[in-house]
Each structure stands twice: as C-alpha cells, then as structure tokens.
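Excluded from the complex is one protein chain; the other protein chains are retained at their positions.
Chain IDs A, B and C follow the sequence of writing; residue 1 opens each chain.
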Amino acid sequence: MRIETRLTTETIDAAAELDRFTKAAHGAGAVVSFTGIVRGGDDVTALELDHYPGMTEASIETLASETAARFGISSLLAVHRAGTIPAGETVVFVAAAAEHRRAAFQAADCLMDRLKTEAAFWKREISAEGGARRIEPHDKDHEDHKRWMEDDGGHR
Amino acid sequence: MRIETRLTTETIDAAAELDRFTKAAHGAGAVVSFTGIVRGGDDVTALELDHYPGMTEASIETLASETAARFGISSLLAVHRAGTIPAGETVVFVAAAAEHRRAAFQAADCLMDRLKTEAAFWKREISAEGGARRIEPHDKDHEDHKRWMEDDGGHR
Amino acid sequence: MKVLFFGRPADVLGRSREIALPDDATVGGVRRALAEADPAAALLMESSIRASVDRQITDDRATLTEDSEVAFFSAFSGG
Partner (left out) sequence: MKVLFFGRPADVLGRSREIALPDDATVGGVRRALAEADPAAALLMESSIRASVDRQITDDRATLTEDSEVAFFSAFSGG
C-alpha cells in the first residue's frame, strides 16, 4: 500500500499528478482521479483556504490511510492546496488505484467526502471588491459524508 | 453539454486527455476521471479487443449521451482503445465534469459499468505462448451494471 | 448475403460467411440456415447469441434483403 499526501501553496497540475501516480501504480487495473476546481461567478474571484500547520497535514494523512485500508487500495494520492486559490485553479486532487474499478471509485469518492468535512481547512470566498465570505460545510456535504458511516458504524 | 467519444487503435495518454478535457470544461467545479489499464500476470501479456466498425462507435456514443443527460453533466469524454493492447497500457479513459462532485462521480462510475456490458467489444486475453482465452462479462460486472437500473426502471 | 461474426461465434466460424438469402428471410431464418448447414454453427441457436441488421441490434423477426448486413455475436465485453 503506497499512500502519498501533500499540502501545497503552489499550483496543482492535475494531469502531471495523474501521470506520475499511474506510472507508479504498477499492476493496478483501475485508476480513479478527482480534481476539485475553484468555481468563479457570483462575483467570486478566489477561495482562501486557511490551515493549521501540522494539524492539517496530519488530518489529510489520517483520512488517506483510513480510506486506503478500508477499500483495499494499492496506491492513494491526495494533494491539497492552501492559501489564496484563483477561480479556475485546482484546490484538491485525489487519485486511487486498485485492482478493480469499484474499490478505486469508492475510495476516491469517500476520501473527497471526508476531506470536505474532516480535513483541517477553513474557507472564505473572495469577491472582486475584496470582500470575504466565510464558507462552512453545507447540509449536502454532511449528507454525502454520512453515506460512508453506515457500513462501518462510523469512523470518528 | 459537451460530449466527446473516440475509438482508437493507438495508445491512450490518460494524463494528456485529462489535461485537455479539464481545460475545456469551463466553470466545472469537479472532474472525475477513470483510467482502465490492462493487467498482466497469470501469463497474460495483452488484451485483444475486437470491435464492429460503426456499431461499436455508435454504442459508445449512445452510452455517453444517456449518462451525461441522466446526471446533468456539463462535459463527458470517453476514449476506448481497440485491437491488441499490451499489459500496462490504457484500454479506456473516461472523464466527467460537473458543477458538483456527486454528479461527476456517478456519471464516470455509471458510464464505466455500462461500457463493460453494453459497448460493442469482444475481448480475449493473449498469453506469452500466443494462446487466446475468450473473456465475457463477469457476474460482478452484471451486478455493477444493475445498480444503475433501479432508479430509472432500466435503460435498455 | 454477407454474415459477420464477433466474439464466440467468430472463434468457431471465423469472421464472416457469404450465404444465399434463405426462404425464411429473417434473422431467425439465417440463424437456422447456418446451423443446419454446419454443425459448428449450432452455437448460433443459443439465446445468448444476439444479432444486428445493418449495425442495429434486432430480434429474430427482423426481415432481410440480399443487401442486409447481418451479424451474430456473444455478450459484449468493453472497458
């Protein structure tokens, strides 16, 4: 089991990450990737993600390890950006490799749902006028997250 | 809604496809990709995918269109290789872009399950000694496929 | 008329055969004509072997002309 997590304030190149990840995932039959992109519009020009150095990295590592173990994933990658992220740029990239496609889909899907509510970030939307609006997880995020708690009696 | 499907006998570069797809998917917040890779081992050196020119392309187009419509996907890409595909190379690449991640995950997942049993390909495993073993969908593939038939009363 | 085979039928019968349009000019008629002429073609009578006419999947009642392109094939296996 190969797990890599990374926190960065630099641009994430999803295609380059997928290329490197897939080449290293020898013997996998299925690779699922997720790219989360900052959506603009409604006057939003950027997201600002605050983090707590040390705690944030540890939270991502824990989520990745638990997800890989749960779904029998051979390789798992999670790259998360912090700082100010302009609309159109990548905020998170996740890739999961497995022998069969179902496990790879479930792992990427579950890891994203958990990152949304369990990774130690705090988010604000920045508008063209420089205003900042605090964003907290939506009901939808909590619902998505709950899907993964039914099978195993919860993971917190 | 932007749908692209492609049948090729050439190598598929998943990272280049993801890059091109994501750049064209303006305004999407979520991009999910699936890369299917030929697994070697057990003396398998390649997959051989036979297709029926005309019918195969049409089957992929139909599946992609139905999937995009069903999940409200803004952009959907399906690239499928045919011919002899050596172990370690990509046989299929699918990418789905949507405003929110749930739809993108579901579309990529559903499209893969449907391609497995509804795309007009016929598959053989080629061994080092040149033997060829016919492969038909497994029970698991049919089970995976059925997951998508409950909500809408079937799509065939 | 030309009949194409894919999957298991191709393993047994090769990629195609040229046959005369049978009196029962339907997909089912072609199935039976092939199976009667060649014991190896018996697998065409299996219910899992589907057919297309001019690249559209059809049932055995579809009618044919000398110009129809008929194909018989086992289960698809993509991805």
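Throughout what follows, a contact is a pair of C-beta atoms (placed from the backbone, for glycine too) under 8 Å apart; a residue touches a chain by one contact, two chains touch by 3 or more.
This one's a predicted model, so the numbers in the text were calculated from it and none came from an experiment.
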item: Visible chains that the absent chain touches, using the contact criterion stated earlier; value: A
item: Hidden-chain contact residue, picked from the options A:46, A:91, A:104 or A:126; value: A:91
item: Hidden partner interface residues of subunit A, rising order; value: 36, 49-50, 52, 54-55, 58-59, 80, 91-92, 112, 115-123, 134-137
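Simple rule for what comes next: only the chains that are shown with their structure count from here on.
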item: Remaining touching clusters (ignoring subunit A, no chains moved); value: one piece
item: Between subunit A and subunit B, centroid-to-centroid distance (C-alpha), Å; value: 24
item: Interchain centroid distance [CA atoms averaged], subunit B/subunit C, Å; value: 27
item: Separation of mean Cα positions, subunit C and subunit A [Å, integer]; value: 50
item: Residue list for subunit B, restricted to those that touch at least two other chains; value: 36, 112
item: In subunit C, residues with contacts to at least two other chains; value: none
